[in-house]
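After the C-alpha cells below, expect a handful of questions from me.
Complex shown without one protein chain; remaining protein chains in place.
Order of writing sets the labels: A, B and C. Residues in every chain begin at 1.
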C-alpha cells in the first residue's frame, strides 16, 4: 500500500507544505528522546493544517457530519532521535490521489542543521461521516493535493 | 525493512503475548474514533510489558544507562475504527531477531467479537544508553523473542 | 469550591477505591519526572473505573446520550516527583455528593514505600448528554459515592 520509497521522501521537492514547530517538553519519553508515536501526531497536525489551508476545515466537515479522513495505513522511518528543544519543520512532500483514497508523504527535518530525522507516509480514506462509508475526496482537496508532487 | 506481511499478522499464532486493555475516554479524536497514533502507543505499552515479562525491565535499563530500544521503523494498518468502550487485546504475534535489531509484529482485536481491527510492525534498534550506539540485544530478550513465531 | 483539605486527602480512609498502575514510559517530560497533567489523567482513569465498578459504564452513557460528567474544577498538589518505573496506587478516598454535582478526593501513593506523592480533588457536574444541561446524579452512582467517606 505505501506509494513512496524512503529515499524519495528524504528529498525536499520544489513545492511542499511546511509547518515549523518545537518538540514539546511532554513529547519525550523516559529515554529522553521523542516518543515515536508523537511523530505521527506531527503528521496529523500538519495534515489537518493543510486541509484548512486548502479551504476544507476538518473541524467544520466533522461537525456538519460531511466527511472525515481516517487512516488505513501509517508508517514512519526514524533516522535520528529528536530531543526536547529541537525546532523542526514537518513537510508534506508528496501526495498520491485516488478516487476515495489519498497517500501523503512526510519529511521531518531539524531546523538547526537541516538534517532529516524522520520520513513517513499516511494513507487516508475519505468517508461520509454519517455512516463511515467511502466517499470521493472533496474537490477542493483533490486539487490541493494534486498540486503537490506525486 | 518490514519483515511481515499484513495477512500473516492478521493470524493469531499458537503462541503469542497478549495484553488486554480498554480504549480510554481520551484515546479518541473529534471524529469519535481512536486517534491513530494511539494504536502505536498500545504497541509500545505491550512491547514494554513483554520486556518486563521476560525479565528485562526497561525502567531499570534506562535508569542504569544500560540499553534502550528506540524505533527505526513503525507501521500500522487500520481495518476497522476502534471506539471508546471497546475492550481490545493487543498481541505480540511475531518476532524477527537480528544481532542488534528486532522486528515485532502486532495484532489488535476487539474482545467482544474477535474482529481484527489493526495490525502493525515495529523495528527496534538496541542501543547503549550512554552513547546511543548500537549494541547486541540482551541475552534474556534474545531468548524471549526467539520463543515467538518468526 | 474545593471540599477537602490537603491533610485529609493524605490520609487513607478504611474504605476507598484503589487502582494500581505503572507510570508509563511516555508519561514523563524532558525533566525526567511525570508531566503534571498526567496525574489528572490518572484521576480521570480511576474515576471512570469507579463508575464502571458501580454499574454505570461511562462508555454506554455517552454513546446512548444519557449523561456525562464534565469537570467544573480540578486541582492537584504534588509532594514528590514520580518517575518512570514507579508503580503507584491511585485511590478515590473522599466523595461529597450533591444534587447534580460531585466532588471526589484523590490520593496517589508509591507502592514501593507507601509515600504519598500527590493528592487532588475534582468537581464533576452531571449533564444530560443531549443538551449539556445539568441533571441529577444517576441513582446507582449516588449510592456508590455515598459509600465513600465524605
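Assume contacts are C-beta pairs under 8 Å (C-beta built on N, C-alpha and C of every residue); 3 or more make two chains touch, one makes a residue touch a chain.
Computed from a predicted model, the values in this text were never measured in an experiment.
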Whole complex considered, the hidden chain contacts A, B, C
The one of C:55, C:70, C:136 or C:150 in touch with the missing chain is C:70
So which of A:18, A:48, A:97 or A:116 would be touching the chain we can't see?
A:48
Out of A:9, A:34, A:58 or A:88, which touches the unshown chain?
A:58
Counting contacts across the full complex, list the positions on chain A that touch the omitted chain.
24-26, 41, 44-45, 48, 57-60, 62-63, 84-85
Note that chain C touches the absent chain at residues 1, 30-31, 33, 35-38, 40-41, 44, 58-59, 62, 68, 70-78, 81, 129, 132
Provide the residue numbers of chain B that touch the chain removed from this figure.
25-26, 28-32, 35, 37, 83-85
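Everything below uses one rule, namely that only the chains that are shown with their structure count from here on.
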Looking at chain A with chain B, do both copies bring the same residues to the contact (over half shared) or different ones?
same
Chain A and chain C are the same sequence; what rotation (0 to 180°, nearest 5) superposes their CA atoms?
180
Between chain C and chain B, distance of the C-alpha-averaged centres to the nearest whole Å
29
Got the chain C residues that touch at least 2 other chains?
25-26, 84-85
